[in-house]
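A short write-up of the structure that comes next.
Missing here: one protein chain of the complex. Every other protein chain is in place.
Up next, chain A:
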Amino acid sequence: MFKSIAVRKSQGTQYIPDLRAATPGGFRGKPVISDAACADGCQACVQVCPSRAVRLEPTQPDPVHIDLGRCVLCGDCEPVCPSRKLSFNNDVKLCATSREALTVSSAHPNLDPIKVSKALHKRFGRSLKLRSVSAGGCSGCEMEINALSNVNFDLGRYGIDIVASPRHADALVLSGPITRNMAQALQICWDAIPEPKLVIAVGACAISGGVFADSDALDRQFLDNFKPALYVPGCPAHPLTFISGIMDLLGIAP
């Protein structure tokens, strides 16, 4: 009994009061692309990127585009750039509601803020139940999804909970690149979720295949039919990335 109270006391207050304002120290988050000129014919960032996230376009002075749907935030492009064009800050606000909106460049350094969906706010603004499915995830994204309900992030305070049965869920949280071996189970789970329902794609894998995009062991047809309502980039996606995205989309007040 006394030991238990002592542990409770050492635990203190752990929750992050304002999740939107929290900044994770040291996090390698949003790529920042300066407007320094590229060296002639240089392709270094494109060649080093493990997930084909960098695109070079002839649009001077803004040639380098990074697709956050593919980027695994590995940082490997930073040191290879002879013009020191690339760096990363600890911004976690990387979510978007459409696949096309996930690209940053020097002319477009920030993602567009997520607009509150009136319909989703009305339906799920006070209660959203999530069913997580790992379809080839490396357990990185899964552990971060799990962290959403720990004592630090405590997303349950906004009525956002992870539930066991798809029958009780409003949304499918998809992680992993969708392996051929998991495609059928994923579909069955989706079919078991009652309407209205949405897909949230978490991590580079779910959004684009990530570092596994070139594998022939994937079957991503599921995403041909169901466009995610929210894309949550990262590898793994930081819990605060997920949280800021979903709170903005549902219009949850801080």
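Here is the rule we use: a contact is a pair of C-beta atoms (placed from the backbone, for glycine too) under 8 Å apart; a residue touches a chain by one contact, two chains touch by 3 or more; residues count from 1.
Keep this in mind: contacts and distances are computed from a predicted model.
Visitor: Pick, from "Aminotransferase", "NADH-ubiquinone oxidoreductase, chain 49kDa", "Carbohydrate ABC transporter permease" or "RNA polymerase sigma factor", the protein name that UniProt gives for the chain of this complex that is not shown.
Guide: Of the names offered in "Aminotransferase", "NADH-ubiquinone oxidoreductase, chain 49kDa", "Carbohydrate ABC transporter permease" or "RNA polymerase sigma factor", the one UniProt assigns to the missing chain is "NADH-ubiquinone oxidoreductase, chain 49kDa".
Visitor: Looking at the full complex, which residue from A:32, A:101, A:183 or A:223 touches the chain that isn't shown here?
Guide: Looking across A:32, A:101, A:183 or A:223, the contact with the absent chain belongs to A:183.
Visitor: With the missing chain put back, which residues of chain A would touch it? List them for me.
Guide: 3-4, 6-8, 10-11, 14, 24-28, 47-48, 50-51, 72-76, 88, 132-147, 150-152, 162, 164-165, 176-177, 179-185, 189, 210-212, 214-219, 235-236, 238
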